[in-house]
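All protein chains but one are shown at their positions in the complex.
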Amino acid sequence: MASQAEPLSGLKTFQRRIEHGDLPFRYLTMFFGLLVILLVVAIGWVVWDGSAEARAEFGFGFLFQEGWNPVNNNYGAWPAIYGTLASSGIALLIAGPLGVLIGVFLSELCPFSLRMPLSFLVELLAAIPSVIYGMWGIFVFIPFFVKYIAIPITDLVGNATTFPLSLLSAPQTAPVTSGRGIMIAGIILAIMILPTIAAISRDVLVVVPNHQREALLAVGATRWEMIWKGVISYARAGIVGGMMLGLGRALGETMAALMVIGSLKKTVESSLFAPGISAAALVASELPNADSSLHASTLILIALVLFGITLLLNAAARLLVWHVSRGPGGNVRA
Amino acid sequence: MADATKPTPDVTGSTGAARTNGRGPAETNNVTLEDLKPYYGSFQAVHAVNATIEPRSVTAMIGPSGCGKSTVLRCINRMHENIPGARVEGRVLLGEQNVYGRGIAPQTIRRRIGMVFQQPNPLKMLSIAGNVAVGLRLEGHRESEIKEKVEASLKGAALWDEVKDKLNDSGMALSGGQQQRLCIARAIAMEPEVLLLDEPCSALDPISTYKIEELLVELKKRYTIVIVTHNMQQAARISDRTMVFMVDITDKKPKGMLVEYGETAQVFTNPQDKRTQDYISGEIG
Amino acid sequence: MINQSPNYLRRRVFDLFMRGMTIVATLLALVPLFLIIGYVFIRGGSGLIYFPDEYARYEIGVEKLVTMLSDRQDPQYDRDLFTQARNDQSSLETNLSTTRRYQERTKAIPGELKDLRASLNDVSERIENRGATPEREAEQAQLASQIATLENEQATIKAELPQLASERTTLISDIDELARSARGVSLDDLGSVGLRHYFPFFTESAKPAPVMATSIQQISITQVGGVFHGIVGTFLIVGASLLIALPIGILAGVFLSEYPSTQLSTFIRFSTDVLSAAPSIIVGVTAYVLVVQRTKEFSGLAGSVALSVLMVPVITRTTEEMLKLVPTTVREAAFGLGSPKWWLTLTVVIPAAMSGIVTGALLAFARAAGETAPLLLTILGKNQVTWNLLEPMAALPLITYKYTENPSPIQNDLAWTSALVLTMLVLLVNIMARWVTRKRTR
Partner (left out) sequence: MSEAEVQLEVGSVPRTISIGVRTREHEKAEAAVQKIEAVNFNFYYGKFKALNNVTMSVRERYITALIGPSGCGKSTLLRAINRMNDTITGTRGEGAILVNGENVYAADADPIMLRRRIGMVFQRPNPFPKSIRDNVAYGLKIAGWPRNEIDDRIEQSLRQAALWDEVKDRLKKSGMGLSGGQQQRLCIARAIAPRPEVILMDEPCSALDPISTIKIEETMIELRREYTIVIVTHNMQQAARVSNETAYMLMNPQTRAGELVEFGETEQIFTNPRDKRTEDYISGRFG
């Protein structure tokens, strides 16, 4: 017996673990794990360090000022911030409820045989590159949108200036027929974040324990009452988390917004049908050919703000989703 | 055809304002199982069951695991069809009315035939009072009426004294036995005619079990009670009549079957069926 | 009848309504999916498949010849031959375009005649039945004259086509002779070479398109160009980023799954979350600052760095999850045989989770292939094929973006076609990923 000849002991623990290769392997994998952390640190450092000049020059106050003219070194990021928030808000308003309804359909009501293919189709929607959404928006959706939605609505509302109606008034800086604007960007973003919200809603609804459903059915609830009171309310934290993740995606989305939002960088128009600009789109379109180091630094500062917002949003959302999916019960319905 | 939007107290009086809750429904009927065959997809889980359950009594269903006793119980209030692919052949009669009749929505049946499950399942997002009131709220009762009924049901479930000071706390904060009694209160708040209990004590400690058994004996004065249990002593202690289910292993996939149904005393002392005798004496199962 | 609970009808209707709404919502989500995929396939497909007619070969041949002769650096350059070839080319083009027009008319005239004769019959009948009015007679006369004109045209075309054909034969033989004498090749050979460009899309790079043309169909195929440079660029850049991201992602995933959870692993997990949540433009900015600004040049490598950062979290998390699905009992079996941990991880655990890891890599590939924003800041774009990762490069999504923003309708057609290639790539990879894991999900 070959192995009997070998000694059981003799080496010191540390030496032995190196001998067998376990310790080097562990440190190797740990090194690559640390590399992942390093990537995050690098991103944080770059946007912090790169924006130092702009921070020294303006502080964060310029985020709320209008006016953007790199030639005169005059920067005000409010149009970008407003455009980002408004388009993402529209996206969330549309995609939030729809996404939850889709999640409900996929987890509760869909016939079993359709679940996999439908989920796959919804996931495919998430897989299509954003530049194709943007192109489709420009060539197909905008003409349709202008003709059947934008023109009728702006005709109806006219030049209203009171607050809620002014959002739907005729734009001043560009004809409504140009189509590009915050509203259309919001709708395209809604289509893009719909699969995210739907998939997360589905995931958190599926893990709601079956006994919660039965409890409501047993007191004579209808199917929808069961879903609303038993399932959605049980998983509401997770659903909110999913919406926040979707919102985060919309805030950071660059290409689709860049292509359809117009490009009005100087001022903010009250109408949502008017063109605007989003933070990500501003950075993407100007950074490669920035005129001066201050211009570049300002753009990086906008990126820093965007990074900070999405980071906070995602941390909160993941906490919520994690809290729910880890929650009690967990016997997934067949 | 009864007016759908208004209660018709003359039939069973589900919302009869004259009756206070906690006393049980004015009238209870036989529950008759006629050739009841539960299926999972194409697989028939239990051989056809024929039995009549007497009103205002406790009927126990016992048998080894996999014998289909829970399945049959869940067929009575149409909970069975909630599992994807599951369906039922045959009839369940509540009085004269077929539970599986055309045009009868399952929720109508389930509010008349209440159910308590193996695992206590208070609704996580609702308070103790909210849990009891949930079915009544769905039906749109007046808040004052609901408050009255919540108290009556909690008293009926022997839980009032323990929770009267914390009605707005979460139901999940109660102990297991209290949670199960809360579920019973939730079921009787709807004033069902029949109360189905699916191994209600299997997750509980002996003291909670004893309390719930006591409660069931009290409740049978007003409700028809059907209880599934794997504990033969429990069946012997509280039931008036007993159904014994067995696993039929002659087929490739084992099926459940009803082998004996009779007075509890007779089933336990003088079983007619050899398999029942073996089961009760502990030789199988 | 069993009595109903209070508000029964209202509750039932609301129930059915909301259940219906979930179905409507699901369909509403699928509509854009099918619309986008449908448009990309139809509009992109029409640009992708270009059918030259039977004379195209001559046109291509002549154009090649003219190009060859026009090279002034060539020691054999001969101005006269070049002028002659140019003249012949224009004659041939006139001839061909006339021929094509005539052929189209030949096909169309019989139908028009039939319609006109039917209307004429109609009018004649009305005159017979209800008597003649001046208007009806005027109409009849007009129709008759139209028929006469058309018949006339038909006759002319019939007579002229053979003439054109003989003229073409002479022209082609002239050009052929010219080609043989000047460069020693036949026109046929030149044309055949050109026909390899039936599908110029996958073989050629961008070319400036004639300003006057309004669609791909209207211009000569040799002028269209393609997105070969983009296909090369996308595969090079994404391939390079996969090379960077795979070792980091897989080994970090191994660390997270195979070693006990410590604060460090929580921190690594948090970092992957941050990376996957960070907007891709931020990653682009980082690569721009760290690589482009340092090297003072836009380059494919900078793009790879940016894309690999986007890939790492996808690969790490799938690897971790897939490794955790491998049952502990299998690890114990290998431990029990005296295997060191690293060896059993490499020989048992990772192979058992291979399909999942491959899926993760495929999904990361698909995600990176479609990313545009970071590329905008890093690779800049280029109109020729480059194999050098240290130069500015082209990539499919970038081409799609730039051609979409270009006012030329031809470039727009090309944008659709490049979108088609990109979409097919992404969809195929996604379906492949599904297929790899189909056993696991079943």
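We call the chains A, B and C, going by the order they appear; numbering starts again at 1 in every chain.
Quick note on the criterion: a residue touches a chain if its C-beta (ideal position, glycine included) is under 8 Å from a C-beta of that chain, and two chains touch if they have at least 3 such contacts.
Remember, predicted model here, so these are calculated numbers, not experimental data.
A.B. asks: For the full complex, which residue in C:P75, C:G131, C:P162 or C:G336 touches the chain that was left out?
C.D. replies: From the options C:P75, C:G131, C:P162 or C:G336, the contact with the absent chain belongs to C:G336.
A.B. asks: Please give every residue of chain C in contact with the chain that is not shown.
C.D. replies: For chain C, the residues touching the absent chain are 260, 327, 329-340, 343, 347-348, 351-352.
Here is the rule we use: only the chains that are shown with their structure count from here on.
A.B. asks: So that we know how the chains sit together, what is the shape of their touch graph: line, ring, star, complete or other?
C.D. replies: Basically all the chains touch each other, so complete.
A.B. asks: Chain with the smallest distance from its CA centroid to the overall CA centroid?
C.D. replies: Of all chains shown, the one whose C-alpha centroid lies nearest the global centroid is A.
A.B. asks: What's the distance between the Cα centroids of chain A and chain B, rounded to whole Å?
C.D. replies: Roughly 47 Å separates the two chain centres.
A.B. asks: Pull out every residue in chain B that's touching 2 or more other chains.
C.D. replies: 105, 107-108, 111-112, 138-139
A.B. asks: What parts of chain C, by residue number, touch at least two of the other chains?
C.D. replies: Those would be 5, 11-12.
A.B. asks: Under the stated contact criterion, what part of chain B meets chain C in this complex?
C.D. replies: 1-2, 4-8, 11-12, 14-15, 94, 97, 101, 104-105, 107-109, 111-112, 138-141
A.B. asks: List the residues on chain A that touch chain B in their complex, please.
C.D. replies: These residues of chain A touch chain B: 112, 209, 211-222, 225, 229-230, 233-234, 236, 328, 334.
A.B. asks: Touching chain C in the complex: which residues of chain A?
C.D. replies: Chain A reaches chain C through residues 20-22, 24-26, 28-37, 39-40, 42-43, 46-47, 50, 97-98, 101-102, 104-106, 109-110, 116, 118, 120-125, 127-136, 138-140, 191, 194-195, 198, 220, 222-225, 227-228, 245, 248, 251-255, 258-259, 280, 283-285, 287-288, 299-300, 303, 306-307, 310-311, 314-315, 318.
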